[in-house]
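Missing here: one protein chain of the complex. Every other protein chain is in place.
The block that comes next holds chain A.
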């Protein structure tokens, strides 16, 4: 397995691309947004009643469903007193005419790992409280399903993951007669999450030297650089440059944009989640 430069099958016409790039130079975006403006965000939780927690997020026309399933498992040897988090992403063949059927490719793997790192390093989920005894812990599976790709899958997936985790209830762990730990699905407690530590990612696109948040699909196909910065409270908890290059001053500008975008995202999250 190796990483291959993707075939440019997701066309955007040269006219559109030039229009996007020319407008950005004067601070205007193809869909009329300001450089620091997100598309409309809606977050709904409890959308799948077979999951232990779920959410659906729309970011403009981008749609992601997240489902959480809780299981029992062994802790990792280097963290014996913590529960286990596993994030997986599927970019469904539904999501665009250019997505193929198959196991997660490098884009889906990267998407899952970037979301995973934000949650892991933010303290949003209290993994210590997911340990049951020295050999048994809760395993939290977060599956991200991209239904429609209109750009910025990372931010939509991150919101879907945190909303689904927030809505998750844990089946209580009980010992049966022979002392084996089992999950009682009829007896549930809330997932230990702390909304004040919620990790919020901001994807930032670059065209020439202009930076802007939340690129849509047409913009993504016209970018010369892209970086994702995730912030929790006042800390930067995850960064991933995914395209092109950035200078030192562009990086500091991107970090400042992420800090101010985080404030607005947090308002949207707090409005939708209890």
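Observations on the model:
What we mean here is this: contacts are C-beta pairs under 8 Å (C-beta built on N, C-alpha and C of every residue); 3 or more make two chains touch, one makes a residue touch a chain; residues count from 1.
We take it that contacts and distances are computed from a predicted model.
The complex includes a chain that is not drawn, and of the options "Exosome complex exonuclease Rrp41", "Formate dehydrogenase subunit alpha", "Peptide ABC transporter ATP-binding protein" or "Thiolase domain-containing protein" the UniProt name matching it is "Exosome complex exonuclease Rrp41".
Checked against the full complex, the candidates A:110, A:150 or A:219 give a single residue touching the omitted chain, namely A:110.
Among A:99, A:168, A:222 or A:240, only A:240 touches the chain left out of the display. Within the set A:91, A:173, A:211 or A:227, the residue that contacts the chain not displayed is A:227. By the touch criterion stated above, the residues of chain A touching the omitted chain are 1-5, 7-8, 78-79, 106-107, 109-110, 112-113, 117, 120-122, 227, 232, 234-248, 251-252, 255-256, 259.
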